[in-house]
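With one protein chain withheld, the remaining protein chains of the complex are depicted in position.
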């Protein structure tokens, strides 16, 4: 059968990685939603292999197939490293996946999602499964620039998670500044932990290193860890863990982690330690920046 | 500026030509409408160069930039060849472009648009400029298989225009059969004229030749003519003119054509004659089939 | 069978039309030759539908499937309009297709191919069938900027054919200046004729109009004509005929054209006239520029 006869082979999404010379292509079997907001372009579509795909400004944010890999690693590493996280701030993350993971922790009393673009939250609510926790009573929404929001708090949160878009996309840039990390430090309580998504070591390693250096100038304990996210550039994602006094490998709540990991698809108590073991080329580059 | 920062470079439409090894790609700057109907997939989007694009099953049907080239040639060649067309049938053509051209002729009292897929007409009404004549009182709509519809009429129409999708797409196949052409002959009045879109001489020439042969077995006068339609495969389109007794070059209403062509963008009275002059490789192939 | 198992589905050529939002894609089933010369990038590959494809700087120059359409119309319209062309200059056209058509005329004693990039001629000789006339004794090669070359001649050629790349590509720009057309006028003999490829009416119409206006300021008789070239942008190509005193429709050698057209695949004596009949939107735009 000639290809022209196959309905649905004609719409494709191209996620160009930095530089524009490599990227991921995905067939759009069903175009679900396409919208230009004040801040960015939202596209939501279905792909036969990946399920529902959510993109901002042409950059893949989540897919049904692998969003759990990203969200579990971003949320549970800091959450289980903290002795008792009660108050949590998520900056970005309008799709809701990180919020969902944070709210799995029964001790959490308040989880603020500070997302600059209300339209993203609305689109997620309507079209994405990651939004399942939006109606949880502990969830609170702030539609505001995260850098401005954080500045208003002192000694308020146990854990802050930066679930931002790329520094080069839309309004993401101000979430990668030293000033912002300082505000986060101040907004954290005594045992406070900050975790940020920190790009990847192939296409955006410059940003990883800058981020690592800037956070290291603010927090006493800073460690990078890794996870796999197949639909992000390179498939191999880096995160930075920063804290006032907690070491994520020595101090984490092993038994609680082991217990919850029964219900998780990616994170487990052994991975919590193993994810801090990095390949030489990453370890050496980041060491030089510390 | 890296390409990943350019919003809107990430959605593309690929119109594969028969064989699947060549085709036209178009950037989707705005996804307007995407729908799977009972019969086919409708996609409507905007492209910076071509304007609004309308596709069925991944095959480009109309674009703002060149739809007039196709519709004017499909409609006015038969309409000005006929001495006085009053009753016209358009089979297919749910976008409305052919209807619009037919209704420019003040002598027309009734123009039936027989389109199998009502959803196409609805989408056109909502999103496409070609639908501008849908509310003309002389327009009549039949949502039915064209082959079935035509069979019910004898000696009814002055001009029948087949504005179908490709023979290989959706429900278009039955509009390319000898039986169908025989039904058209019977449904035409004494001076009746049939015109059909007949594909192209590079990617679908087999269909052009089959169509030409089948029509030639039913009508005494059959002539192919050409026109340019940049967004159709090869950009060079063939049409077949068939009639009971009228020769389109000898007998056409030159003065009326000249008069109306003041308002048209493609068709004119000189082109009416010139379009029947074909390149050797087409002329020779079609001659062999007569 | 999954697509990844189909050898040869993985290399594709994208010919972006001006603006970069529309273009033609072709599968590369066999990569024949790829080279960066001093002037431009040469790519030669095979496509299952189009045969061998030759591109400069990512712009399709010839394919086996349709090169004859372009070359026959570019060469035979001026050659049969001239009463007795003996000395012919081709500027550009390093693939050899135009030369081949010119040399079909037995009266031609000398045909100069002035191509700036010797590597193009070498690649054509090795890989392209269009080069079949390179060893004809009447052929002469000058590897030089066409604008400089023409300047050195007065009253030398009967026909000059500009078979250039696009004005925006490589070194093609200087072949679209008024000064160059003046040099061509001076280099032509009394009945001299100039023909230039003049882009298309959808993606490059600005260039067509500029070219038409500039030539019109130099030559007394200027007429645009059309042809079908499926693998060029829009598939609908425009050419400009200019002469010192010959009208291409009134004065052409009909019988000679008819005789030779037996051996040609596109051009014939009827098309010679019909190709000067243009759609309204082109006719009107060019009229305004005369």
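For reference, chains read A, B and C in written order, and residue numbers begin at 1 within each chain.
We take it that a contact is a pair of C-beta atoms (placed from the backbone, for glycine too) under 8 Å apart; a residue touches a chain by one contact, two chains touch by 3 or more.
Here the structure is a predicted model, which is why all the values come from computation and not from measurement.
> In the intact complex, which of the presented chains make contact with the chain not displayed?
Touch partners of the hidden chain, whole complex considered, are A, C.
> Of the residues listed, A:98, A:131, A:165 or A:234, which one is in contact with the missing chain?
Residue touching the chain left out of view: A:234.
> Which of A:203, A:219, A:239 or A:252 sits in contact with the chain that's absent?
A:203
> Going by the contact rule already stated, which one of A:26, A:102, A:184 or A:218 would touch the omitted chain in the full complex?
Checking the options A:26, A:102, A:184 or A:218, the one contacting the hidden chain is A:26.
> By the contact criterion defined above, which parts of subunit C meet the unshown chain? Give residue numbers in ascending order.
Subunit C touches the chain not shown through residues 2-20, 28, 30-31, 34, 36, 40-41, 43, 55, 57-59, 166, 168-169.
> Mind pulling the subunit A residues that touch the left-out chain?
14, 17, 19-27, 29, 47-50, 65-66, 69, 200, 202-203, 226, 228, 230, 233-236, 261, 264-268, 270-271, 273-275, 277-281, 283
In the analysis below, only the chains that are shown with their structure count from here on.
> Based on which chains touch which, is the overall arrangement a line, ring, star, complete graph, or other?
Basically the chains just string along in a line.
> Measuring from the mean C-alpha position of subunit A to the mean C-alpha position of subunit B, what distance in angstrom results?
The mean C-alpha positions of subunit A and subunit B differ by 51 Å.
> With chain centres defined as C-alpha means, what is the inter-centre distance between subunit A and subunit C in Å?
Roughly 55 Å separates the two chain centres.
> Find every residue in subunit A that makes contact with two or more other chains and list them.
none
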